[in-house]
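Sharing a structure, written as structure tokens. Questions coming.
One protein chain is absent from this view; the other protein chains keep their places.
Lettered A, B, C, D and E in written order, each chain numbered from 1.
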């Protein structure tokens, strides 16, 4: 059965904003090394670093009908997360849809398929993480669902989950865990800042992490 | 038999120039969603948007002998379209060949294989769409053909066809259909400009394309 | 047995510096078209062009313990070359490790796996050539070796070999052959400069390389 | 946190057995075209057709420690479903582990990575669906979890879900939906048997499914 | 515009039958090393060796509506050749469609996408060459065309062309060239039979093909 779920729980905006500042690598580590989408998901231009609440869309291959349906469900600060039901490289999304998403306050797109009009999207500052760039058009023939759980690029995403995305890729944080993830991510950043200074001063990870004894015990030979 | 066809029909220069302005996504849609090369064909630098008449080259794997032959067949406004007879990632083409193509008035390269000297090519402003970047050299040992039909990255290209290429990829337009494709592409652009304004104003695709009734009829449930 | 080899032979610094200027495509040709890493090894940002002596690291999949060990073995002008023992896309290396490498005088990373913190690495000007970008963290559980021969992205690399890397990819030069490779590369550049002028003047490769007779003899037909 | 969940709900054995008879393609259709694992998951030998309850295992790349833990959680009629936390092609599982699984009553393995000893496994009649065959050994160094939800080859699998697998691939059925899926699958088979006879008699799908009018209405031209 | 072309020229049945006996490798060589489909096109079971006239089908991704249309256009001795308009791994075709094709006298399927029910198809002796095996269902929503030229797995196929397929893959022969290709293929077989005897007797290719002088002339050194 195809459904559109209209009310979804989202994380608090200040938590989402905090996660954006922390970035994908840090958030991913902070929440226990889970939630990464596959590494083939790449940004269409470098430098974007965002976090946003997921409006999920399950679509038929090369069919973007439900993307039009999903736009209506987006609120300010949301990102659309699109997963086709079988692998596809069609270009489901271009500058017109981005204009519409932007008009609703949406901040970007994550799609396990193709996107097009990437020059226009770049000029608009509308960030997209996608499997590929493709101008191949989509049809509007087959129903799908909006705001149901999806598997996108190997990660399980529920509506309202926080998507963190930057040049390192895309990570999903369960919306119920977002505040805790943020706290841990910030602690991690503080800790890394301290380590960075020590590394800059020439200290080695071998000493900083006290790795030498265990290496010797395991039998590593220096020759 | 290996041949070089010396006289090929090309589309009118003003039609080719018009198609360049329209871009890949629009032209592809305008001509009925055909003619796209595979999405693995990527530009070596962002921002190039061209259209040009194809001088086609069928080459042996890792052999660029026929590319030298093809340069002589290029006229101002042409683009070279290279397809190996079996999959290859060798680097068939670099800055010297680009210099030669440019001296003939050629405007770029589409190659279902590798290219090298990409920093030099970028500085020269010589756009290339390729399967990969590779410095692996090619030999000059086996004959091929110039200006015969080829399948390049999954698309059938005949000599003189118009190649449209930009950040979205590469599309081929039959030279006999180019004028009609341009007309349709321009109509499409006008239509999209109007839609863009309505999207900017917050109108939804659901309403603009009158999709709600059909969705209900098909059984989409809002919950 | 897992070992760390502490003394390795390196090519002379001026030879390494000379190879950097020549670039991957030229050096690869000059040494007889050998030594290229697979074309999937891409720079995380465009424009870097370096040469450096390889400190090699054989690591377990998704385990970066030996990278910490390897940092200590790096000297000014070295590059780390990391090869996992089975295919991996984990992110073994980020800005903290880069800070540490830089503090030792290291100049970059070649890794047949993933890297993360690419925005930070880009800002630091720390060049990386990798199979992918991935934030997926690594563990420190399994021994590997440092400065042993490795196969990295399809190329055989011995410690102290010269790595040449730029926008065209990555090439390895045996350290014992580096001086000869540089000499040949410089000769090649001089030769190419001369050819470039002739190409710019409109001369064809068919004439410059005297290809016409052999083409005719092989049976190429002009129609 | 790494956990082993010891009590999981499973579907009724007769339902599981019924689903095995129906096969992947039918069950997948019957439950609304959901639940398929990626098509790269292939059986190590042809002809196996099973259904079983999933004992899920989340493992570190190239680390099979948790597989040993998971064996203890298997009951008669279970299948192990293994998903690494980042892409891996290591060979986590061979004939010794299969012997152990079999001794517990387990009936097979689904692994989004590599398997080895495939000749022995074939002789044992122990079916495996995997991403690849690889002899590359795994370590036992990093914790994971057993009987937690995993994404395996693009499908979301919860412990106790029914895995249906045959020469067409692998499909997951939520354990709570298994009885309904079986009922629908059996109805589908009855329906297909009837259709098969009509097809054998020469009737066309165009007529059987009454497709002609809609084709004409959409504008299909016969020329 | 979507069309069904009803009358297509086919090669003579005895020519088609002759090409089947020659096999893919021989026919491909005999016609000048052209016409091979990509090597990812694999048979669902070993041992089939056929030749047949192509009924071509251009389909939308994951949409098999036009396959139903195409069945009606098949005659005894035909094979269906299906190419999606953008990459797809859906399972467009299973045992019911095979039953229908067989009832029309069709002899197999070549599809640049997925197939399902492979166990049933194997039992029926209905050979299929496909990109993958997938149970993922297709819809019937979007028009395509039948008996128009298509690019299938990188090869250009026109309706009525002869498809030769066996364990080595798939090759297309222009129907107008089929008789000539058969003649050359048979000559090649006779020639290969003679060579095989000489190879069995221990003669070397170096001597049989008189390669030694040219090797020496090119500078090959024996050390």
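Quick notes on this one:
Criterion: a residue touches a chain if its C-beta (ideal position, glycine included) is under 8 Å from a C-beta of that chain, and two chains touch if they have at least 3 such contacts.
On a predicted model such as this, the values are computed, not experimentally measured, just so you know.
Listed by label, the shown chains that the missing chain touches in the whole complex are B, C, D, E. Checked against the full complex, the candidates B:2, B:31, B:53 or B:134 give a single residue touching the omitted chain, namely B:134. Of the listed positions E:36, E:96 or E:162, the one in contact with the omitted chain in the full complex is E:36. Contact between subunit E and the unshown chain involves residues 23-25, 28-29, 33, 36, 39-40, 42, 46-47, 49, 166-169, 171, 192, 195-196, 199-206, 209, 211, 215, 218-223.
Taking the whole complex into account, subunit C touches the unshown chain at residues 1, 32-34, 36, 38-39, 85-87, 149, 151, 154-156.
Listed here are the subunit B residues that touch the chain not shown: 60-63, 85-90, 134, 136, 139, 141-142.
The definition used in the following text is that only the chains that are shown with their structure count from here on.
Its C-alpha atoms superposed on subunit C, subunit B is turned by 120 degrees; the angle is given in steps of 5. At the interface between subunit A and subunit B, two copies of one sequence, fewer than half of the residue numbers in use are shared by both copies. Repeated interface: A-E and one of C-D, B-C or A-B share more than half of their contact pairs by residue number, and that pair is C-D. Once the centre of each chain is set as its mean CA position, subunit D and subunit E turn out to be 31 Å apart.
Averaged Cα coordinates give subunit B a centre that lies 28 Å from the centre of subunit E. Contact of a single residue of subunit D with at least two other chains is seen at positions 33, 36, 39, 85-87.
Chain contacts in this assembly follow no simple pattern; the graph is neither a line, a ring, a star nor complete.
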